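Entry: chain A
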Amino acid sequence: MFDQFWTHLLLPVLYILAIVVPLILAVAMFVYWERKVIGWMHVRMGPNKIGPLGMLQAFADVVKLLIKEVILPTNSSKFLYYLAPMLALVPAFAAWAVVPFGEKMVLANVNAGVLYLLAMTSLGVYGIILAGWASNSRYALLGAMRSAAQVISYELAMGMSVVCVLVLTGSLNLTDIVHAQAGNKGFFDWYWLPLLPVFIIYFISGVAETNRAPFDVAEGESEIVAGFHVEYSGSAFAIFFLAEYASMILVSFLAAIFFMGGWLSPLQGWITADAPRWINWIWTGGFIWLFIKAFLFSFLFLWFRASFPRYRYDQIMRLGWKVFIPITIVWVFVAGLMKYYGWVTIGTGA
Partner candidate 1 sequence: MLAEYWPVLLFIAVAIGLGIALLVIGLLAGTSRPTAEKLAPYECGFEAFEDARMKFDVRYYLIAILFIIFDLEIAFLFPWATVFSDLGVIALVEMGLFLLLLVIGFAYVWKKGALEWE
Partner candidate 2 sequence: MPTFNDFLILLPEAYLTVAACVILLMDAFLKGGQRVAIHWLSIIVLLVGAWLVIDGQPATAVSGFSGMFIRDPVAEILKVFSLLTTALMFIYSRGYLRDRNINEGEYYALTLFAVIGIMVLVSAGSLVTVYLGLELLTLSSYALVALNRDSKLSSEAAIKYFVLGALASGMLLYGMSMIYGATHSLDLATILHVQNVEWRNLMLFGVVFAIVGIGFKLGAAPFHMWIPDVYQGAPTAVTIFIGTAQKIAAFGMAYRLLDSGLGAYAHEWRMMLAVLAVLSLAIGNLLAIVQTNLKRLLAYSTISHMGFLLLGLVEANPAGYSAAMFYAISYALTSAAAFGIILAMSRAGFECEEIDDFKGLNQRSPWFAFLMMLVMFSLAGVPPLFGFFGKLLVLQSAIDAGFLWLAVVGAVFAIIGLYYYLRVVKVMYFDAPVEGTDVRAQPDMPLRFVLSLNALALLALGIAWGPLFAWCQRAFGITA
């Protein structure tokens, strides 16, 4: 009895915690890193008081948020008001269940992994709409409507670009997608090359999907204060915050998996030396590569925020519907032709 209990319940939960806890820590460090990077780009110091180099700033913020008062605005719907942050958090975390971190390092190696990811991303919009509506505040409602329309628009572009990847791999399984990118040309075997426009669209859509700058009209301070979560405070706000940053990290990981060869090494095929394990991952690949790639992508989020002015709403909708969707539809066919004529083949490595 205990045996089954262990293998079917406790062990998976331990694995899950092994993903969730580092993820939360990563979010905390990411917030610190964001403030630091943007500080440098503005020629400021960034946080530097708490802990060495200010590294404990994020933890101080967490403690502060948790002991702040959670305000329930008048005339708001209590149940929905508390449900909304949950609905934002759950999909942002649950999506991680199918993300492979390395060879056989995946919690649930499901066949329809990509579809599951799409499902989880599409659920994120509930948190936004409900938060806006439950708050009974004009700013929140306006922000929620804008944000929801924006998120669903970019979800289409995102879904279509993923389809391009699927055409080349022929599988919905994320591990298969990484394997398909393996080859002797290393860096140049990955899908960013044949799917370059789609790769760019995917990442920009990811930025828009997470409501990050320069697509953050949902919380354009100068117009609608803070958008859908203007009324939220304390731990309820912290949950939205956590969900947003977890989504950003997720988008970075997925961009690396779909287009940048996941945990594969860019040097694969270039070096074939025999070396001890702790050194040969540099050319045979390993989870460290995935983390490096994801780190670079998540850095782009911060760079965008520091560099670009905010888009206007009509420009955002135009970009999504009139530029991205047509390009991705065309590229689905281009990818089909590439596959049909054998210009891109399924990798044999790994």
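On how the list was made: all candidates are chains of the complex that A comes from, given by their letters.
Assume contacts are C-beta pairs under 8 Å (C-beta built on N, C-alpha and C of every residue); 3 or more make two chains touch, one makes a residue touch a chain; residues count from 1.
Computed from a predicted structure; not experimentally measured.
K.L.:
Out of 1 or 2, which chain touches chain A when the complex is considered as a whole?
P.N.:
1
K.L.:
In the complex formed with candidate 1, which residues of chain A make contact?
P.N.:
Touching candidate 1: residues 8-9, 12-13, 15-17, 19-20, 65-76, 82, 85-86, 89-90, 93-94, 96-98, 107-111, 114-116, 118, 122, 133, 135-141, 145, 148-149, 152-153, 155-156, 159-160, 163, 166-167, 170-172, 225, 230-231, 234-236, 238-239, 242, 313-314, 317-318, 321-322, 325-326, 329, 332-333, 336-337, 339-340 of chain A.
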